[in-house]
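Each chain you see keeps its place in the complex, though not every chain is here.
Residue numbering begins at 1 within each chain, and the chains themselves are lettered A and B in the order written.
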Amino acid sequence: MALLVEKTTSGREYKVKDMSQADFGRLEIELAEVEMPGLMSCRTEFGPSQPFKGARITGSLHMTIQTAVLIETLTALGAEVRWCSCNIFSTQDHAAAATARDSAAVFAWKGETLQEYWWCTERALDWGPGGGPDLIVDDGGDATLLIHEGVKAEEEFAKTGKLPDPASTNNAEFQIVLTIIRDGLKSDPKRYHKMKERLVGVSEETTTGVKRLYQMQANGTLLFPAINVNDSVTKSKFDNLYGCRHSLPDGLMRATDVMIAGKVAVVCGYGDVGKGCAAAMKQAGARVIVTEIDPICALQALMEGLQVLTLEDVVSEADIFVTTTGNKDIIMVDHMKKMKNNAIVCNIGHFDNEIDMQGLESYPGVKRITIKPQTDRWVFPETKTGIIVLAEGRLMNLGCATGHPSFVMSCSFTNQVIAQLELWKEKATGKYEKKVYVLPKHLDEKVAALHLGKLGARLTKLTKDQADYISIPIEGPYKPPHYRY
Amino acid sequence: MALLVEKTTSGREYKVKDMSQADFGRLEIELAEVEMPGLMSCRTEFGPSQPFKGARITGSLHMTIQTAVLIETLTALGAEVRWCSCNIFSTQDHAAAATARDSAAVFAWKGETLQEYWWCTERALDWGPGGGPDLIVDDGGDATLLIHEGVKAEEEFAKTGKLPDPASTNNAEFQIVLTIIRDGLKSDPKRYHKMKERLVGVSEETTTGVKRLYQMQANGTLLFPAINVNDSVTKSKFDNLYGCRHSLPDGLMRATDVMIAGKVAVVCGYGDVGKGCAAAMKQAGARVIVTEIDPICALQALMEGLQVLTLEDVVSEADIFVTTTGNKDIIMVDHMKKMKNNAIVCNIGHFDNEIDMQGLESYPGVKRITIKPQTDRWVFPETKTGIIVLAEGRLMNLGCATGHPSFVMSCSFTNQVIAQLELWKEKATGKYEKKVYVLPKHLDEKVAALHLGKLGARLTKLTKDQADYISIPIEGPYKPPHYRY
């Protein structure tokens, strides 16, 4: 790969698609700022004291307009920042350009190859010989993964002299990871160890990434403290739910212009993402069928008037299929073969393995017709009928539209900023061990509170007497930890 | 009070309004059984082994048709049962009659005075000289409260010879409680101690009752193990939410026949109950305004298109006011004075102190016109305008309608049965200490699973490979404990 790092006039590194889009990006960033009151409040509250003075932050998170506002909040608080995207299709090139020109070292563009993707991740983690970042903002856990795999390989190498072998795995993407680590090992066999040493902690954004962290914690392999931002109420019950309710129809419309009303939509999974997707499809006039493994979520779907069936029951009748499970192998090529002509298949949950893209690509005689980028019609040889796959099976809201809107991302990202501040503030106190933490409820409530004014809301205040009656402080937190909202 | 206990031909005690309604009650119980698959499954699964053989169960829980199915599930599993209602207006007299005639000792009727109410509670706890019940099914915690206050008074009496003094409190209801305990003390100064000794534990149904239990646990005053059934997902996210979504409009319609469409409805509180109420009002065509203290819940309301304001902001413009907070002093008489003529004021959350009934009743010159039972128009002397108060400020869905429908109560009550079974099975093992417990998630999921078939749902099954991929067992539980649904 002959990718070259470029430099701004001020000497900051970057690699983006088209620097000439920076002005356009800046205009949209300015619009987004108005919609992101949580982040802007952080700038007002913390900016003057420059709490991140001296901190190096690496982010691996969709390089969108909203993320640009996050990045520039971190820099406004004193941080130095390097950034890559966490998805090959999710970068908005004008956002990347504006950020690269004005604020941070950005390595991201829409439509990276997997090799380019990991090159970008490596660049974002590379702060020079003095080790890596102090803090990581992660989404999906790829930056965290690279360090953990790197450290593991270095240990093995130190012990046995053995280099990681990309041929040891079938997983094409993991082969790339191992290749990167192997090549790095040759030049600096302590690279990831040095990163680990310096690293204060990571804050992670998604269900998938968090799951990996808890597994590492359970296995005792977690190398640094982690804050689980995903399970802040103001993240999982907002971004996942209301974000997807917004972005699923957005992606469908931009990719296919299809009328949703009157169609049968199958939503696989009825967690927060699935709930948002099902609500969006129902409201747009589709008939919605949910598939679920969990009887509680299934019963919730039923209470909303949704039908709960298996994919097999409905595969040949539905028009739109959306995966939201966070699991793999949800829609297989055998399902796809049975679908109606021009059925739409897309994923908004997780990696591209929710949909059996590999099975589809390797199906004998299948023909791929690219309507436009991220919108492909795949025609089966037997039936000559085709299905429409969005974003090559990856997150369709980021691949086909622009991800979640600014307002709801402001909730998520304000959690990120608060988590980063917390990790950095406590870097020397030992408060955080090599474990996974969630933010305390009063901070979660604070994030919500920062977003009310923009929407014209007015909160009621408890009297002392009322607060005593229900045994909570007047100023909150208002709910016990197990409260489900 | 000259209340007389009556006896069935088989010698079982009872006190109900009208035994001639037993046949009618039986017919409705039979209809309800078809709608309560969870309870009926318990009868099928556990009936043959008679696990409650020898167990005495006292229940303090709205004596409705659905509760009759619960009671008869307990007796079908071998228990002996005594029952009272936990609300002076919530009894359905035909349900009480059928149950009293056929299954259990029932002390309950619609429209009890507060003194009658506590007499009933005492009767339900009175199993004769051998002490009280083995198990309590509680809703709101009044049976639990009586025992705790009784024990406290007996201890004081044993120590100092002092009897409880009803005059020591302003709270009219608590005066009655103290009077009952005082009178009991004279005849048996160890009555509540004996109860406490025998008691294996309590399962509690509501947010309010559970809050009391956690406080007692925190204070170290809890006298026996308690299972918090309220916080089973299949209770709080179903009964509270979907139950109220059903029963709020039901109560409004039965009490007032008012058209909800076009009206402005204020929902005080946006917890599970408030969410159900707001959804019901919105769907019926009202414009909904929410009041909240908690910024997270407020932001949820906004995301659903609801306005969030303070009561003061809207008190003179709205048509319907519903309290769902579980707190007190939400709608005060000063608010009521400012309302539009024939504004409807009701409570579906908690005790009658959510609405300032005391302030209203004692307002100088106020005139009460009873339209029909549980529907009163209160006219203010200054303006000659009136407001309509439902169920005298108590739970309007139980006072003006028939409470929650069978299907959702089947979820709640299946949790109760499972909790009771658990307490009884472990009575000698020491598994449960004097603490508050929630049911394990796999039982919660089981409750949901028992209700899917009735609604025609078909669950998807994980493959081994998928289960491993997300690190959960194929058969569940499917979610981590902190999952919010």
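Here is the rule we use: contacts are C-beta pairs under 8 Å (C-beta built on N, C-alpha and C of every residue); 3 or more make two chains touch, one makes a residue touch a chain.
Small disclaimer: the values here were computed from a predicted structure and weren't measured.
Engineer: Which total copy number does the whole complex reach if 2 copies are given here?
Structural biologist: 4
Quick note on the criterion: only the chains that are shown with their structure count from here on.
Engineer: With chain centres taken as the means of their Cα atoms, state the distance from chain A to chain B in Å.
Structural biologist: Each chain's C-alpha centroid was found; their separation is 42 Å.
Engineer: Could you please specify the touching residues of chain A with respect to chain B in the complex?
Structural biologist: Answer in residue numbers: 211, 214-215, 231, 233-234, 236-238, 242, 272, 291-300, 302-303, 307-311, 313, 326-329, 411, 438, 444-446, 448-449, 451-452, 455-463, 465-466, 469-471, 476, 478-482, 484-485.
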